[in-house]
Structures are given as C-alpha cells and as structure tokens.
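First comes the structure, then the notes that go with it.
Omission of a single protein chain aside, the complex is shown with its protein chains in their original locations.
Labels for the chains are A and B, by order of writing; each one numbers its residues from 1.
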Amino acid sequence: MITAERKPLEELIEYVRPFKRILLVGCNECVTVCSAGGRKEVGLLASGLKMALLQSGTTIEIREHTLERQCDPEYIDELLPMIDGVDAVMSMACGCGVQEVARRYKDKPVFPALNTKFMGASERQGVWAERCQGCGNCLLGMTGGICPIARCSKRLMNGPCGGSVTGKCEISKDVDCAWQLIWDRLKALGLEDQYLKIIPAKDWRPAGGGGPRKIIREDLAA
Amino acid sequence: MMENFEPVIVAFCCHYCAYTAADMAGSQRLEYSPNVKIIRVPCSGKVDAIHIIKAFEKGADGVYVAGCLDGDCHFKNGNNRASRRVEYVQKYLDEIGIGSERLEMVKMSAGMGYLFAQIAIDMTEKIRKLGPSPVRPLAMQASQPIAC
Partner (left out) sequence: MKTESHLEKVLVSGNLAVTSECGPPRGCLPDHVREKGGYLRGVVDAINVTDNQTAMVRMSSLAASVLLKQEGLNPLYQMVTRDRNRLAMQADIIGAYSLGIDTMLCLSGDHTQFGDHPMAANVHDLDSIQLIQMVKAMRDEGKFQGGADIKGPPKMFIGAAANPFADPFELRVLRLAKKVAAGADFIQTQCIFNVDKFEKWMEQVRRRGLHKQVYILAGVTPMKSVGAARYMKNKVPGMDVPQDLVDRMGSVPKEKQPEEGITICIETIDRLKKIEGIAGFHIMAIDWEEKVKEIVDRAGLLPRPQV
C-alpha cells in the first residue's frame, strides 16, 4: 500500500487559517489502512484544527467527508454537492488523491494534510516498512523475492557492500541488510548460484527516468 | 472565572475494573468529586483517540482513561494498548495547545474503590488548578452534526 503520515498540526493550521469553511476529505484506501487519512483520522484532525484555531480567536467550519477512493474521478465527483459551500479543501489522501481533487475542482485551493511516504507493507500492528520503489522492471525473480532497490541503503544490485555486519546495514542496527536477507533466502531455496550472476546496469526509464509514467490498456481505455 | 470554576472531567472506565471500583466506592459511601462523568467501556483498550478528542471538543476540561492493573486485563492487553494510545493523544493535545497534562491513564483493580475515589478527587483538583480548557467556548457554540 501507499503509506503516509499526518503533517505537523502547526503546518496544517497555517494552510487553513485564512478560510471560514473547509472540506476535509479522507480516503478509504491505503491511508485508512495505515491509519493516516481514513474516516477516523478525518474526525481527529477536524476536531484538532477547530480547537487549535479557536485559541487564536478563529472559528472555522469543517465539513468532513471520506471517499471510497481519492484517486478515481468517479468518487471525487461525490464532493460536488459540498464543494460550493466551502472556501478550500484539505485532502487526507496520498499525493495522488490531493492532485486528483485539485484537478477536478479547479477553483478551490487544495492542501495536503499528509506527507506521502512510500510503498510498503505492515511488518506488525502499527509498523510499516518500505518494500517497493516502483522501478518499473521487477528484479525480485533474481533476488530471492527481496528487493535490493527498495531495501539496500545504497541500492546495490550486486551487494552486499563492506558495511554489512551480523545481518544489519551499516547505516543503522534497525535496518536489515537486504543482501543478507537475499543470500539467506537464496540458500534456503538452494539457488546460491544465482548470486554469481551479475545484474547489469539498470535502465531507469521505467523507474521514472523517462519522465512521468503512464499505463495505457488499449482494451480498457475509454 | 477561576473562582467559580467547576471542572468537567470525563472518565472512561473499564467495565471489569475501574467501573466496578467506582461502584465499590459508592457502596462504601466514599465521597468523591461530582465533577467526574463516568463513561463505561467494555475495556480501556476500546477507548479510541477520537473519543478522547471529542470529549475535549464538547467541553471536558480533563479526561482520564481507567483500566485494569498491569497483567490483569480481561482482554489480555487492552490496558497496555490504552496506555500507549493515551501517550499518543497527549502529544496531539500538546500540538493542539490544550496540553497533555489534561489527559491521564490510570490503572486499578475492581476492589480498589478507595483508589477510584482518590483519583477522582486528585484529577479534579489538578484540573481545577490548571483552569478551564482553552477550547471550552467551542462547546458553547451550536454543536454541529458530525458528518461522515
């Protein structure tokens, strides 16, 4: 999923301070799962903003609404009946959602409430960790199912570097050495020889080096 | 205002311990502050950040969550979850400007009626000293429906 974290309240207060009425829009997808921008977080933030602004003598009306998905135009249309009654929108979705709301409602200022972080998985309750950088040409078949691009601090495709110690990365004891994980897994699968194959220099175009990326499915595209 | 100030305190009490302790305090005729409004919950772990924040928004001057003693949670570790959640909300209260000191986590067993009464008295006095919540006027405004 795409993970995110709420921005400091101080920053959000400054975004909304000039406005009388805002619409705070959550998203029921990834940011709900990572407890950053779902219905509950929308409620928490609306209360927090109102209470914080009140102390500097400002009252603000905040309408709360959480969409099924903020990255699809069909769902964003749902905001139409509410949009005229507000001066600005604050989105609690990832950066995709913020941009889609801004694209649909061109005359309303749209502010992000979250910092979008990474594509990750839930390691355990309350802990999310990066797993994929969307490089566009998956290497996992060669690396035992563990991604060196997302999980090696130096993005080494033929690691490990000389800083791998007892399974940990040189940058922090809290970071696993991706190449230790890869090696352990290749060994467990009896695929040690795979390690000796040099992974050649990567073509970064599918990773975004070729400009903004787009997928077009001709059979589906309208 | 301070002289006539009667704090409004919301206590989220676990059914299995703190709420029973409150009952015990009553049957023992122990006196404690009438300022404390008790909300019974099935487990302190059931109390969400949104409940606490809404309590402040609706005019509470102080809030506490009362759960079972360590190791005695009826649902194994709901009380510890509640403790962590309270810490999280305390940080948010600081961000908002209400102040983390207006929220507390306490733990007691079902038999500790005297402790329940003492905590109610202590919390009331603490909040009385702190004064009214800075966001009390919000509760005075026409309450708005919470759209979802």
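One rule holds in what follows: a residue touches a chain if its C-beta (ideal position, glycine included) is under 8 Å from a C-beta of that chain, and two chains touch if they have at least 3 such contacts.
Because the structure is a prediction, the values reported are computed rather than measured.
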item	value
Contact list for the unshown chain, restricted to visible chains	A
Residue in contact with the excluded chain [from A:D72, A:D87, A:E130 or A:E170]	A:E170
Residues from chain A at the interface with the omitted partner, ascending	153-167, 170-171, 177, 179-180, 183-184, 195-196, 198-202, 204
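To be clear about the criterion, only the chains that are shown with their structure count from here on.
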item	value
Approximate Å spacing (C-alpha centroids) for the pair chain A, chain B	35
Chain A-facing residues of chain B, complex	48-50, 53-54, 56-57, 92, 95-98, 134-135, 137-138, 141, 144, 146-148
Sites on chain A touched by chain B in the complex	8-10, 39-40, 43-44, 47-48, 50-52, 54-55, 59, 61, 63-66
